[in-house]
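See below for the structure under consideration.
Of the protein chains in this complex, all but one are displayed in their positions.
Per-chain numbering from 1; labels A, B and C assigned in written order.
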Amino acid sequence: MVRIAVLGCGRIGRMHAANIAAHPRAALGGVFDVHRPAAEEVASGLGVARFESAQDALASPDVDAVLIASSTPTHSDLLEAAVAAGKPVLCEKPIDLSLERVNLCAERIRGSALPIMLGFVRRFDPGHRAVAQAVRDGTIGELHQVAITSRDPGLAPVGYLKESGGIFRDMTIHDFDMARFVLGEEVATVSAVGSRLVEPQTMAELGDYDTVTVLLTTASGKQCVITNSRRATYGYDQRVEAFGSGGMAISENVRENNATFHGAGFTGRGTPLLDFFIERYAAAFAAEISAFVAAIEAGTAPEVGFEDGRLALVLAEAALASATEGRIVTVGEIG
Amino acid sequence: MVRIAVLGCGRIGRMHAANIAAHPRAALGGVFDVHRPAAEEVASGLGVARFESAQDALASPDVDAVLIASSTPTHSDLLEAAVAAGKPVLCEKPIDLSLERVNLCAERIRGSALPIMLGFVRRFDPGHRAVAQAVRDGTIGELHQVAITSRDPGLAPVGYLKESGGIFRDMTIHDFDMARFVLGEEVATVSAVGSRLVEPQTMAELGDYDTVTVLLTTASGKQCVITNSRRATYGYDQRVEAFGSGGMAISENVRENNATFHGAGFTGRGTPLLDFFIERYAAAFAAEISAFVAAIEAGTAPEVGFEDGRLALVLAEAALASATEGRIVTVGEIG
Amino acid sequence: MVRIAVLGCGRIGRMHAANIAAHPRAALGGVFDVHRPAAEEVASGLGVARFESAQDALASPDVDAVLIASSTPTHSDLLEAAVAAGKPVLCEKPIDLSLERVNLCAERIRGSALPIMLGFVRRFDPGHRAVAQAVRDGTIGELHQVAITSRDPGLAPVGYLKESGGIFRDMTIHDFDMARFVLGEEVATVSAVGSRLVEPQTMAELGDYDTVTVLLTTASGKQCVITNSRRATYGYDQRVEAFGSGGMAISENVRENNATFHGAGFTGRGTPLLDFFIERYAAAFAAEISAFVAAIEAGTAPEVGFEDGRLALVLAEAALASATEGRIVTVGEIG
Partner (left out) sequence: MVRIAVLGCGRIGRMHAANIAAHPRAALGGVFDVHRPAAEEVASGLGVARFESAQDALASPDVDAVLIASSTPTHSDLLEAAVAAGKPVLCEKPIDLSLERVNLCAERIRGSALPIMLGFVRRFDPGHRAVAQAVRDGTIGELHQVAITSRDPGLAPVGYLKESGGIFRDMTIHDFDMARFVLGEEVATVSAVGSRLVEPQTMAELGDYDTVTVLLTTASGKQCVITNSRRATYGYDQRVEAFGSGGMAISENVRENNATFHGAGFTGRGTPLLDFFIERYAAAFAAEISAFVAAIEAGTAPEVGFEDGRLALVLAEAALASATEGRIVTVGEIG
């Protein structure tokens, strides 16, 4: 059993803690949160220890690895501390909102052979994964074009948005990673446009966008489009399409169940889309823990590593530059 | 060019007349209707002759064949007259509501080598036909089970229902033919149930049902279910499913177009079903004319013949006996 | 925490044990199996006690309730013993293959106020349940017709089939319960046909069928069709359709994920159907445990009770009589 401590007991941390507890080859090695009652609730609910500090968790001989689900500004410090303590890490995205800080972190952990995994959970979604697999195994021939649609069911609170780093670093970053995952080749150029259509005034005050489209290319000429919106009234819209010389694979949206309804006023209405990410990506979050456990057991590099986290942020920076400067940006300019 | 006269200029006759006029290898050879203005309208609209009587049409040297789309009680007389006149016939279903009369008609036309075709148009629907083809060519292996769903968008007027011969002879008869078409083997037993759920009082007064389910078997053990309702609020529901040792084929409903709509109140709503039979089976009606023309040109028996019309009526009689007597009926008892 | 002991550690028992262990308000109270290594494996894997006998489990003060997942012939004895011991029971279907034995069991447990639940898991499937709910809440108006399609991906081993009680008691029994669940009204007549099409020789030797269709009616005229096959090459086919005065609801098949593939040789191919019942009904099995726990906590009758198990068997007997005697059977004749 791999004993994993969870640092951060917010909504995502609690979900991870439960998944670890339910995993057949993992055990929850204790939890920590700066907000003590949050940690107490998880600790008592799942019957595990509560640590007084992240340092205590990292120092504990009963902890084999840590999962970092605390607030974004603490990620890179905790990641460095975990590596220093010799503990494998699964870190929620992003590593940090500052590329400079991420690059510094990269410097500091350079050379470590520990499994360091980034929480790009969508790579583990069965549908998206089937599309990526169809690219890898040649089912759709040589890849030519990728289209990623990713729309949130509703705008996050302004307080969240203020600290989010902006839509490219906060939301599109998942799609940048998905693009790299499906493309199987690094992105060379980025062309992005951003608009304020959902909440124009809020977005203007934040200096942020709520509606963006990004066009990526690779050196070999593969093309990828990412379409984002902060609010889709019909639910959490998550689709991935890959097109190649031999065909096309599409990961369609997922509904609560496969019931349909047909009436005078609703011809062929489907059950609502699964909403929100914890529900939509439930299987993916469980598979992510499995992948982390397997990497620790095998002592190998996880499927999604630190550099994947860094490169997604590089693309976010490139997209921001493209959208604000009105030009196509070469990724090499950024990082 | 095969010159075809249309007898009967009601809604269906008009549609057939236009299809004949538009057919590349057929010409409309004139029209007749007991209601003179109806015939006049079609004749002038399509620029063809109007006959003073059905006999005139049958006697005309400019008419190579006739399509009978007049009222049901005239079908068998006209069919016999056409055969006597040596003209190939495409007769709308049913031949007659009385099996006795149909059998007499069979006697009278026995030995004729003329193409005599019955208007079971659904056999020519591209989707249903693809299912039947998947049975014929072994795509789904040996056939085991068939399910036919057939629901009208709304109840016909009481006046129509009174003369209809009842739901089994009027509506299910199409599905009996479809069952024989897909099964590729004659029906041996019939078990039917009828209910009055759509318009209980009207149906009780008519001594008819509005909701029926029929279970058919063949000698080799194939099973077929037919489900009918006189009113589906969501539109004209027309589906055929065939299941066999190698798989399943389904002809799904057809919509006005393939647009879908997704909103807060309508998650994945589809465009309405095509409604009613003239719209839903537009391609089938055109293909039916083609098949009739081809049979005349080749001098061969049409794909759907007189005996197909007679056997569908036999199954309707068997179903009525089953539903009213509460027993499984052997087809051999009827005809 | 409700402490539930699992009796029987075969494939289904192990699955139930894991679900109980993962349930937030239940605990696995120990396991028993006549095959000691099977019980040992589950006990050590989940860190719980192994009982030396079912009686030990029933007598244990640390066991609040039992789940019976042992071989069918032991069900009724264990159920009676559990009731005698004052422990709520969740019993896998069927109670017994003999209606006489089931009726005797009913006699013996009469008057008990204990929650006794039958394992008709499909009632808890989110899709099927949404259909039943659409009937209950009037979304589709007054119910008129139900169609249940239920086909296994492959024939069970002959050894299993021999002890199964035949297709109606073993396989269709799930659909009889689903029919009663969706219809919301007792079945009045049964018309069934059985064929030997999948494995004719094996079935003839067993005196069983592999392909059946059943037509049910209720006193108010509702109609229901059940279509079964022991082998569908395309996977585990599980669909439920309800049609009423206001519309239709369909619970469609469930796939491993929502990816589709489009190529020269596979236009619009879907991901395979979930296969087999443990995978297809995973969410339903978990919800079933929840319902059992909730009934125990509330001290109320479970949603699916002993009488539901008995009535499904009555319908199986009626179907068998109908199929073998070639007549429509009135349920009142049987039980």
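Assume a residue touches a chain if its C-beta (ideal position, glycine included) is under 8 Å from a C-beta of that chain, and two chains touch if they have at least 3 such contacts.
Not measured: the values here are computed from a predicted model.
Peer 1: Which of A:S245, A:T300 or A:T324 sits in contact with the chain that's absent?
Peer 2: A:S245
Peer 1: From the listed residues A:M1, A:A84, A:L197 or A:A298, report the one that touches the chain absent from this view.
Peer 2: For the chain that is not drawn, the touching residue is A:L197.
Peer 1: Decide which residue listed in A:T74, A:N103, A:T202 or A:Q223 touches the omitted chain of the complex.
Peer 2: Going through A:T74, A:N103, A:T202 or A:Q223 one by one, A:Q223 is the residue touching the chain not shown.
Peer 1: Of C:Q238, C:T271 or C:S322, which sits in contact with the chain we cannot see?
Peer 2: C:T271
Peer 1: Please output the residues of subunit A touching the missing chain, sorted low to high.
Peer 2: Considering the whole complex, subunit A reaches the absent chain at 141-142, 144-145, 147, 149, 151, 189, 191, 193, 195-198, 211-213, 215, 217, 221-223, 225, 227, 229, 231-234, 237, 243, 245-248, 326-328.
Peer 1: Which subunit B residues touch the hidden chain?
Peer 2: On the subunit B side, contact with the omitted chain comes from 22, 24, 45, 125-127, 130-131, 134, 139-140, 246-254, 256-264, 266, 271.
Peer 1: Name every residue on subunit C in touch with the hidden partner chain.
Peer 2: 233-235, 255, 262-264, 266-273
Simple rule for what comes next: only the chains that are shown with their structure count from here on.
Peer 1: Is the contact between subunit B and subunit C built from the same residue numbers on each copy (over half shared) or from different ones (under half shared)?
Peer 2: same
Peer 1: Based on the averaged CA atom positions, which chain is farthest from subunit A?
Peer 2: B
Peer 1: Which parts of subunit A, given as residue numbers and ranges, touch two or more other chains?
Peer 2: 260, 262-264, 266, 271
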